[in-house]
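Only a single protein chain was left out; the remaining protein chains are all shown in position.
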Amino acid sequence: MGAYIKGVGMTRFDVDKRMSFQRINECVSEALESSGMKLDDIDAVFASSTDSGRNEERLKHQGPMLSSLFQKKMPILNVPAGCAGGGAALWDSINYLRSSGCSNVLALGYDTVASMTSEILTDEILMGGERIYEQTEGLNFPAQNALVAQQYMMRHNATEDDLALVALKNHENAFDNPKARFYRKNVTIDMIKNSPVVASPLRLFDCSISVDGAAAAIISRDKTDIEIAGSSLYTSRLSAFESEDMTTWEAASLAAKDAYEEASLTPEDIDFAELHDAFTPIELMSYEDLGFAKKGRGKELIREGITNINGKLPVNVSGGLKAKGHPISPTGLSQVYELVIQMRKQAGKRQVDNIRYGLAQNIGGVGTIATVHILKNLN
Amino acid sequence: MKMYIKGVGMTKFGVHAKTSQELAYEAIMEALDDAQMGISEVDEIVVSKGDSIHDGERQRLYPGVLSSILRDEGIPIIRVTAACSGGGSAFWNAVHSGKRNVLVLGIEKLTSSLTKFTTDEFMMAAERIYEQTEGLNFPAQNALVAQQYMMRHNATEDDLALVALKNHENAFDNPKARFYRKNVTIDMIKNSPVVASPLRLFDCSISVDGAAAAIISRDKTDIEIAGSSLYTSRLSAFESEDMTTWEAASLAAKDAYEEASLTPEDIDFAELHDAFTPIELMSYEDLGFAKKGRGKELIREGITNINGKLPVNVSGGLKAKGHPVSATGVSQVYEIVRQMRRQAGKRQIDKTRIGLTHNVGGAGSTATVHIFKNLGG
Partner (left out) sequence: MIVRWVCEKDKKKWIYPVERCIYCKGLIKKQISTKAKIVGITKVNISSPLHPIVPYNVILLEDEFGNRMPKKTMKDYRIGDQYSLEKAKTDSAVAMTKIKYDLGDALRHTLGLLRFKFEDFDNVLIKPSIIEPAYPYQAVDTNPQILDELIMLLKEKGISDILVAEQSMPGNDTVAAAKKSGILDVCLKHKIGVADLGKSEYVEKEHEGMRLEIAKEVFERKVINLPIMKTNSQVGISGAMENMIRVTSPKTQKELFDKDIEKTLPLFVKALPGFLTIGDAVSGMQGDGPTSMGEPAFLNILYASRDPVALDAVFAETCMFPLPKCLEEAKNLGVGKADIGEIEIVGDELDTAKFRLKSADREATPHSRIRLLDGKADPASFNGALKMCSSLIGIGGYELYLAIGRHFTQEQLHGKSRIVAYGSDAISVLKNRGIGVIVEIPENAYDAEKIMMLKSVIENKDKTSLK
């Protein structure tokens, strides 16, 4: 049974002082407007929001908050999955849409990240790692990814210059994205290469930026111009060091394989992608996990400009997590937002042409949860 | 498309020194044995576990923890959180996943935090500006609801004590219950210290550790999931016009009955959400077992006792079996299955054709209702 996207919405990703419900209101209103629907038409909501209660809102029961906000009693579920929350919420809503009798489901991601002090935020994200082996040894999130990046760079001869090219590309893309944190903010290769080291070899500009945000997508049984051709989610080990080969993320490659199979496609068919560049080297590794490049050859794509906005396979035209921003749970849905407005030719200055198939990849932890969604443009 | 139950598993509910993944492993192993399946046959896992700042475990990406302990890279695992209705919500999510074999797991480790921290964590299920700042912790929220109910419908503290006594007597024979073989008398109940008036210690369910798992499948078995529904409503009880009914519960019940083509009279036995004794009385009404205001008659006339017409909480309920938040909803399913398969030992009841589970989060904010049909002999 087919699933289609009616509309999408998202707030600007930024450090703002608003409460969650204000952000949710804004992006859901945009999604409803772009679908020509009213809130009453929504049958169920699958939300994703980290509810550890550690930001000032201290709320651990998200569903009812949404029910009070939307003034409607209906099935509302919270499916937190760290940075893969958006993708997980979408995947779960698609499953629900297909197996229940309902017509329209809202997938929603929101998080207030920037209002926590950076110490507490680091600690919260640290808790995505394993306690006895990782947390006690100071392996916070950048450090976990740094060790993975180091193994990747050593084995496949990728350099810090390659990482800088990824960051530069995404910043140049975000310059023209009004929803991005770095909209109209000029970032040069020197700024990138000279930024302070966070966890070697990762510098500040290799790391995605924590911001607040909300994003939503309304999916439906009713046929629209955008079909969900493939949707998959895989979960694997908690710690990167448990894997035999630390330079590939199995959950990501399994999810990609399933999604391609469901859509009856191969990597060559993809015209446009939004990948999970939580850290610049992860983008290079993802080129390989998604089959866009053979193992070890991800760096060639960035060196040859293939993934630039005017290249053969534009990646992260929105600015990616690096330059658009990474408010954790909304991210996966903001990737879908980009795919949809590109397909509907609403992307303004950063419009890319001839997009038949778009792909969104969302990852949680150090390759612990991965979702891949493939959209088909019927326009 | 109907789903069926293959197997269930559960740890004893109590104070455990084991880590949460050890508890999870134990419950999952029992469920797999019960279903006569291997882990590789599972197509999806839905786990419910709350996040805690203060337990020693500090694990936010729980699906990863499970994947690591199950050693299988090829299973999608997602997490669902819904406060005390986590178990039922995960179960509902699994029923509507469209996958062939789904493992549902509810797991919670509450006792590694001190009471004052658990109280704070539970309080975060309430609204921040109106409730948390005014000291409305979880017992207090329910106390105000209970008070409204008791005032309007003339229920008394004796009625509450009868509910607690019934559930404790039931738990006495349940080896998985916290209060297994622990004698609790009506005097202990009535003289227990006041926690948030009018609720006494023995009116409140007990916070413990535990895990419960269920494997559901598209393959036909002897237990059919005839109705499955979830409703979410307002965050704060005081927002409702009528504080003595929980709309999410009655809406979920209505939908579930409709889906199963049944009425409340068809239900033979039920596992209800007795987080606090007065809530059990209120739930009799929300689920249609008694007319509005007449819940107390059921307990006074012994109708919901183990040998009554409609046994409720034969497992001991949240009160005497224990309430490891996210695990509770799945442990209710465990009891249904054991009863239907005539594996309930000393607490086996006779009529187990149709069973119902009812799991609530917050002060009636989220509610799930599931109805099960025994297709076996």
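Read from first to last, the chains carry the letters A and B; within each, the first residue is number 1.
As a working rule, contacts are C-beta pairs under 8 Å (C-beta built on N, C-alpha and C of every residue); 3 or more make two chains touch, one makes a residue touch a chain.
Everything numeric here is computed off the predicted structure, so don't read it as measured data.
Visitor: Touch as defined at the start, partner being the missing chain; which of A:S29, A:T159 or A:S200 qualifies?
Guide: Only one of A:S29, A:T159 or A:S200 touches the chain omitted from view, namely A:S200.
Visitor: If the hidden chain were put back, which residues of subunit A would touch it?
Guide: Spelled out for subunit A, the touching residues are 118-120, 122-123, 126, 130, 132-140, 142-143, 146-147, 150-151, 154, 196-202, 239, 241-242, 244, 246.
Visitor: In the complete complex, which positions of subunit B touch the hidden chain?
Guide: 15, 17, 19, 21-22, 25, 28-29, 32, 38-40, 56, 68-71, 111-112, 114, 117, 193-194
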